[in-house]
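All protein chains but one are shown in place.
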Amino acid sequence: MTIKSEPFVVNVGPQHPSTHGVFRLRLTLDGEKIIDADMIMGYLHRSMEKLAEERTYTQNIPFTDRTDYLAAMTGNLAYVIAVEKLMNIEVPERAQFLRTIMAELQRIASHSMAIGIFANDCGAWQTPVMHMFRDREKILDLFEMACGARLTLNYMRIGGVSRDIPDEWMPQAHKLLKELPKRFAEYEDLLLSNEIIIARSRGVGVLTPEQAIAYSVSGPMLRGSGVAWDIRKADPYAAYDKLDFEIAVGTNGDCYDRFVIRLAELRQSLYMLEQALDMMPSGPVHQRLGTSTVQPGTQPIAPLAFRPPVGEAYGRIESPRGELGYYIVSDGGPSPFRFHIRSPSFINLTPLKLMAIGSTVADAIVILGSVDIVVGEVDR
Amino acid sequence: MTTYVTGIQLAHSIDGQFPDAVEDGQPEFAVVKSDNLIEVLTWLRDDPDHAYQFLSSLTGVDRIQWFEVVYHLESFKHNRAATIKVRSDDRENPSVPSAVPVWLGAQLQEREAYDLFGIRFEGNPDLRRIFLWDGFAGFPLRKDYLNLPGGKRPGLERFPGEPGDDLSGRGTK
Amino acid sequence: MEDTGTVVAFWILAALTVGAALSVAAVRNLIHSVVLLIVSFAGVAGLYITLSADFIAVVQILIYIGAIAILLIFAIVLTPRAGRLNQEGFMLLPALALAVLVAGTMIFVAFDTSWAISERDGFEETATAIGDLLLDKYALPFEIASVLLLSAIIGAILLVRPEGAEEGPE
Amino acid sequence: MDSVDLEHFLVIGAILFGIGLYMSLAKRNFVGVLIGIELMFNGVNLTFISFSRFVESAEPLNGHIFVIFVITVAAAEAAVALALAVLLYRLRDTINVDQIDLLKW
Partner (left out) sequence: MAIILSGEWYDLRDLANPIRELIDALGAPDAVDYVLWSLIAALAILIWLVVSVIAFIWIERRLVALMQNRKGPNRVGPAGLLQPIADAIKLLLKEAITTRDADRILFWLAPIIVFIPTIVVFAVVPFGESMVLADLNVGVLFLIAVAGIMTPAVFIAGWSSNNKYALLAAMRAIAMLISYELIQVLALLAAVLFIGSMNLQAFVSWQDEYNTWLIFILPLPVVAYVIAGAVEINRSPMDLSEAESELAAGYHTEYGGIKFGFFYQAEYMAGFAIAATVTTLFLGGWTLWGLEEWIPGWIIFLGKLYAVFFLYIWSRGTLPRLRIDQLMAFAWKFMLPLMLVNALVIAVEVVVWEETGASRNVALPAIGAVNATLAVILVIGWARVLGHGSGLQRGYRATLTREIGKIYYTGAEVS
């Protein structure tokens, strides 16, 4: 029985438990059904692209931490890859492996959060998030050992990484790798066949592969729609070409698919990490880029300022949320002439309206949770 | 491994299909005339030899003399990537055709470029400000936004700490 | 009923019931009116208890407060543009006169008639006896009541069914 | 005032009935009319129960049975009335009984 009722506008956000930050979704409802959805963003806009035009290339690395603050390593990596492409720098082998390891650890940390918060959006009261935090903490401990920071890592440098890992790092990492499969099995047991999660997410927010490609979505959203596309495989960077792994794809393109893909990618990341830790070569971790003009006489590992040649480069990687690209235009000056972040969170939001219309309020929250946005990256 | 198609190659193949459509071909990118943009992009998407179904990124650049919009394209079929640009010489009211009819994913990115550069995308169904509020004065990513005294523009010309003239902005020379 | 407790309870409940009922007619806001109606229903339920009709009292709460008041609230909420005012129409004075007349007559009759008052006390247990009666002496009306309820449900569903609604579940 | 008799309950029943009658006749809003009808039902029920309690009878619980049937009818009536209100609102955009003056629409 449907009773015709008045259109009813509900603002989800900017301050709302499930918008994952200050993001606003204006839903027009007919009863509980969504008939229109409008995204309003910019509450966290920090004009990074403009600021970056005022800093040197090295000074810009900390900005890349602060876009996707749940995956700072991949943010760093995408930016340094873009600059290295611009300057044609060869990165030492060990640095490549370190970058890969850090990026995969970061992917596990980020996907853990995404899965936990997705379950939270389905209504689980914090428990999955808290369990996921447990793993994430261990990974952040490893990051802290490697670079001294836990969240905004600032670890990658143009030409390598900021420093080599300490001696205790490898045993610690091996210990973690032994622990994690048990945890992942537990999560798969608890979440994958959870009746309520299935009921809430299957058949909700469906994107066909044609729609997914047309809407430029990337990462787990694209793969959830059944398109086997992963930049790590398609256009390997760092040391991914030396590692064996599989791409997880979904078959239905719904929220459940995006969620199971993240669970499957945890396993794949673990598999990659095992290989990478075994294959890790020794050697320098940084390619020197000439001398810094800041402190003549000393040789800092990454010069604070340098002038890349005139030109442009688009460096991209597969971040946990999708294709993270940095488009950098150089005019030969010490800072980028144009610094653009192709942020997956932002572009993955494009089909939100398409997915939300026709579903209910509760579904919209689940869809937003399955897109897995980080508002720092949406607004930049 | 993704093949990065050079702009020169791309310019040649576009030229073969649409004479007069190509404005420039550089190693990194090909520049298309704004009048022919939509047909070129549609052709690039639909032609089985190119099949750039995926618009990876769309953004604007303020080149001071002109504005350009950059399209990074991706072909899943051939695992190929290419870069197309289109220019708009109008400093005050730059405008290029919207790519939304070709790739729906351009929707939010065009809004972003409009918001920060003021580039009008003709044909975009929902061209509103996205990060900044309606009525925000100016377009902040333009190089002349908030000019410094003496017509200088923000941006680093020299290394920090390096002796030199104070604050000689870029784009003035 | 000379028991002090009952007498005190009666006067309190009577004041509550009548006061709430009068306010129902007087307040301007329909939602307030329904809330006061709930109070009035509760007062009537209390009066039933003083009349030792415990089953009916509970049923009164269950049906009137738990169901009918909710239906009234639904009727208000589902008609948002119709206004929430509880004002009178042109029939104000005639209705008032008629109501006073009818109530007055009934009160007069109540006092004027010499009722055959029985000497028995209140009922000990009503639920079982009512159940027996319903399934024995009043079995037919009971069945008819169930048919009535069924037809009311079907009628209500048919009435609000959107035009051109497709057959079967959505 | 020191004892409560049948007349007291009858008076309350009559007052409730009167208020209900007034509301169902005078109120403009359809829901107001419904409220009036419910109040009238309550007055009648109270009268039934008090007769059942006080008046000499071979089968004293008959009043309770009647009340149960009245409550049943009231519930059914409320459900249908809700449907009617929604239908009226959908057709006429108002549930003001003054404005529902067409015999056919």
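Here the chain labels run A, B, C and D in written order, and each chain numbers its own residues starting at 1.
Quick note on the criterion: contacts are C-beta pairs under 8 Å (C-beta built on N, C-alpha and C of every residue); 3 or more make two chains touch, one makes a residue touch a chain.
Since this is a predicted model, take the numbers as computed values, not measurements.
S.K.: Could you list, sorted by label, every displayed chain in contact with the chain left out?
M.R.: Every shown chain touched by the left-out chain: A, B, C.
S.K.: Touching the hidden chain in the complete assembly: which of C:I12, C:V77 or C:I157 does that?
M.R.: Once the missing chain is taken into account, the touching residue is C:V77.
S.K.: Pick from A:E49, A:E84 or A:D230: which residue touches the chain that isn't shown?
M.R.: Residue touching the absent chain, from the options given: A:D230.
S.K.: Touching the left-out chain: which of A:R55, A:K85, A:R99 or A:H131?
M.R.: A:H131
S.K.: Of A:M145, A:L177, A:L192 or A:L304, which residue touches the hidden chain?
M.R.: Candidates A:M145, A:L177, A:L192 or A:L304; residue touching the omitted chain: A:L192.
S.K.: If the hidden chain were put back, which residues of chain C would touch it?
M.R.: Within chain C, the residues touching the omitted chain are 4-5, 29, 31-32, 35, 38, 54-55, 58-59, 61-62, 65-67, 69-70, 73-74, 77, 125-127.
S.K.: Which parts of chain A are in contact with the chain that was left out?
M.R.: On the chain A side, contact with the omitted chain comes from 8-11, 16-18, 29, 32, 119-127, 130-131, 133-134, 188, 192-200, 202-204, 206, 208-209, 225-230, 233-234, 246-254, 256-257, 260-261, 263-264, 268, 360-363, 365.
S.K.: Across the whole complex, list the residues on chain B that are touched by the chain not included here.
M.R.: Output for chain B: 76-77, 79.
Following the convention adopted for this analysis, only the chains that are shown with their structure count from here on.
S.K.: What is the distance in Å between the mean C-alpha positions of chain A and chain C?
M.R.: One centre to the other, that is 61 Å.
S.K.: Could you state the distance in Å from the CA-based centre of chain C to that of chain D?
M.R.: Distance between chain centres, rounded to whole Å: 6 Å.
S.K.: Mark out which residues of chain B touch at least two other chains, giving numbers and ranges.
M.R.: Residues of chain B touching two or more partner chains: there are none.
S.K.: Which residues of chain C are in contact with two or more other chains?
M.R.: Only 78, 81, 157, 160 qualify.
S.K.: Can you name the residues of chain C that touch chain D in the complex?
M.R.: 1-2, 6-7, 10-11, 14, 17-18, 21-22, 24-25, 30, 33-34, 37, 40-41, 44, 47-48, 50-53, 55-56, 59-60, 63-64, 67-68, 71-72, 74-76, 78-79, 81-83, 85-92, 94-96, 98-100, 102-103, 106-107, 110-111, 115-118, 120, 122-123, 126, 129-130, 133-134, 137-138, 141, 145, 148-149, 151-153, 155-157, 159-160
S.K.: Where on chain A is chain B touching in the complex?
M.R.: 41-42, 45, 47, 49-50, 53-56, 211, 213-218, 227, 229, 234-236, 241, 293-294, 304-305, 311-314, 316, 323, 325, 327, 329, 331, 333-335, 337-338, 340, 342, 346-347, 349-351, 379
S.K.: Quick one: in the complex, what on chain B touches chain A?
M.R.: That would be residues 1-2, 28-29, 53-57, 59, 61-62, 70, 72, 76, 79, 81, 83, 103-109, 112, 116, 130-133, 140-141, 145, 154-162, 170 of chain B.
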